[in-house]
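A single structure is presented below for examination.
Omission of a single protein chain aside, the complex is shown with its protein chains in their original locations.
Each chain carries a letter (A and B) given by its place in the written order, and its residues are counted from 1.
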Amino acid sequence: MGGAIVLTFVVMALFAPWLAPHDPFKIDVMHKFASPSLAHWAGTDQLGRDLLSRIIYGARTALGVAITATGIAGLAGILLGLVAGYGPRWLDSLLILCFDSMTSLPMIMFALAVITVLGPSTATLILVIILVSIPGYARFIRAQTLSLVRSDFILAEQAMNASTARIILLHLLPNVAGQLLVVLSMDVPVVIMLEAGLSYLSLGVKPPTPSWGNILYDGYVSLRQSPGMVIIAGIPLILATLGFTFLGEALRDALDPRLQMRTLT
Amino acid sequence: MSEALLKVDDLSISYASEEGPVQALRHATLEARAGEAIGIVGESGCGKSTLASALITLLAGNARVTSGSVQFGGRDILSVSEEEKRKLRGRHIAMIFQDPMTSFNPVLTIGEQLVDFQDQREGLSKPEKRQQAALMLKRVGISDPVRCLDRHVHELSGGMRQRAAIAAALLMAPQVLVADEPTTALDVTMEAQIIHLLRELRRDYNGAVVIVTHHLGVVGELCDRVYVMYAGEVVEEGSTDDVYHNPRHPYTQALIACDPANLHEQTPVLPTIPGRLPDLVNPPRGCSFAARCPRVHERCRSEGPDYVEVGPRHRARCHEARS
Partner (left out) sequence: MLSYAIKRIGLALLIIFVVMLVMYAMVFLVPGDPASLALGPRATPELKHELMVRMGLDQPIYVQVWNFFRNALTGDLGYDVWSKRPVSEMIAEVFPNTLFLGAVAMSIALVAGIGLGCLAVVWQGRTVDRVLAVLSVSMISIPSFVVAIYLLLVFAVWLGWFPAIGAGEAGDWGSQIRAVVLPAAAIAITWVGYLARLVRASMLEVMSANHVRTARAFGLTQAKIVLRYALRVAIVPVVAIVAVGFGSILSSAVFVETVFSRPGIGTLITSAVQKRDFPVVMGCVLFMTAFYLTVVTLADLLMAKLDPRVRDTLRG
């Protein structure tokens, strides 16, 4: 079920220009707060823009941010995790202290501090998500690396004087990558939520770019005039987070049932 | 001769599994008399743990008794109510567990647990129960029992843990004491000490002792009678002397031959019994040992052997037992 929902959203994101019935930016003040109709399946917003088209384009924003951010964070996490796990001890201790400090403050606080300094924008948003995700991934990779390094086949390779590059590329990387993929996929719904949440607070994606968070905010502002808009705006968020979570869990159960559920802070 | 205190009669137990019921115990019959120690030996998977669980009425959730009974105090303890089973446990039938490290609760002190284990004893205050626990720890050779009472299980040494587990089982002076692999978790020196202790304790204990183990030496040291189990069946029983010196079942013979303690000469390879345990979901029609037996013949494969008396209270399930 998760797979079907996710697929729908991916299709929406990829083919937004062809799927969207209207231009998501086209303002039509005469038809603001329109109820769902044949012309506007999900109604229109406070500026008369077609809600369904905005939601479809919003999928593009949400998935774009999520995939870019988790992808880069995942790569950086692999790099730092391998360095910490396989590099010199002092570097490991230093990195662990940094990771611990970062994970010990509530994620959102750190994110808000960075946004204050850099100013809200989509780029800042992606950077913030990358920064707050790296420590978790790096710690995960480090733990995996450490347990692998102690395993017999790595010891055997080392005994045969295999080069560090060979050990890392041939043995460590393939072993940790699959598990990290599960962790990353489990984090996608969290990132979608964060993007929407920060955009909702006007601290993320800037209007008029359609983002589920912006749409929700527009709906929230006109809650009393037109409650239909906020109801519809919440639906893609709920479906997307649910879909990705179910998919992530299925992936985890299929690939590695032992992987523990990580806590999100 | 005294009457049997504990009697297992034609007991069969199977576990539900995806492939069908696993017949872990098949028509097992045995008895233990007051003052007697019996040993149940066999390799892992022979059904001895299932038997031990049945004796203390703690069968797993997916276990089902398909035939027979366990007679104690004039009734079948497997068919009484849960509440009555609970009252039997600890008070009348107690168990020395296999792995004391995980068998004691990690967050309660030994003392708290030994006091709780006396819940069924009436008319004793908490301090008196604690006193009782300390006395029992002293009896099993723990030199500083009061300190031990305030410890958690992970703070004790392996030997101390095993002693505490024995003390726990003896606390309520049960009529039947079941010891499940009492020395498996220990090293050789510690094992010798615990065997020594159990022998000492046996002298002034007048209940029945059932020792379940894969270790022939432990049974030889401690038991009067021995039951040899294979693939869920009791294949041979008799006095320890008879069975050890005159084994009649090929499996018993092989087991004794493979015991490293019986190797007198240097040998480049340890002797083993070739083959594997039969499938317990579909047990073979004939003798369950037929596939591995060196003396197998046509009749063994088609007809399961019945007990053959080979001496006074010594019998074996083998067509060839008398030859």
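Note that in this section a contact is a pair of C-beta atoms (placed from the backbone, for glycine too) under 8 Å apart; a residue touches a chain by one contact, two chains touch by 3 or more.
Since the structure is predicted, the reported quantities are computational estimates derived from the model, not experimental observations.
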Among the options B:V22, B:A63, B:L78 or B:A168, which residue touches the chain absent from this view? B:A168
One chain isn't shown here. Among A:L19, A:V83, A:C98 or A:V149, which residue touches it? A:C98
Sole residue of A:P21, A:P106 or A:G178 that reaches the chain not shown, by the stated touch rule: A:P106
Sole contact to the chain not displayed, among A:L155, A:I231 or A:L255: A:I231
Omitted-chain footprint on chain A covers residues 97-98, 100-101, 104-110, 112-120, 189, 193, 196-197, 200-203, 216, 219-220, 223-224, 227, 230-231, 234, 237-238, 241-242, 244-246, 249, 261, 263-265
The missing chain sits against chain B at residues 56, 58, 86-91, 94-95, 97, 99, 102-108, 113, 116-117, 119-120, 152, 154-155, 168
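The working rule: only the chains that are shown with their structure count from here on.
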Could you give the separation in Å between the centres of chain A and chain B, each centre being the mean of its C-alpha atoms? 57
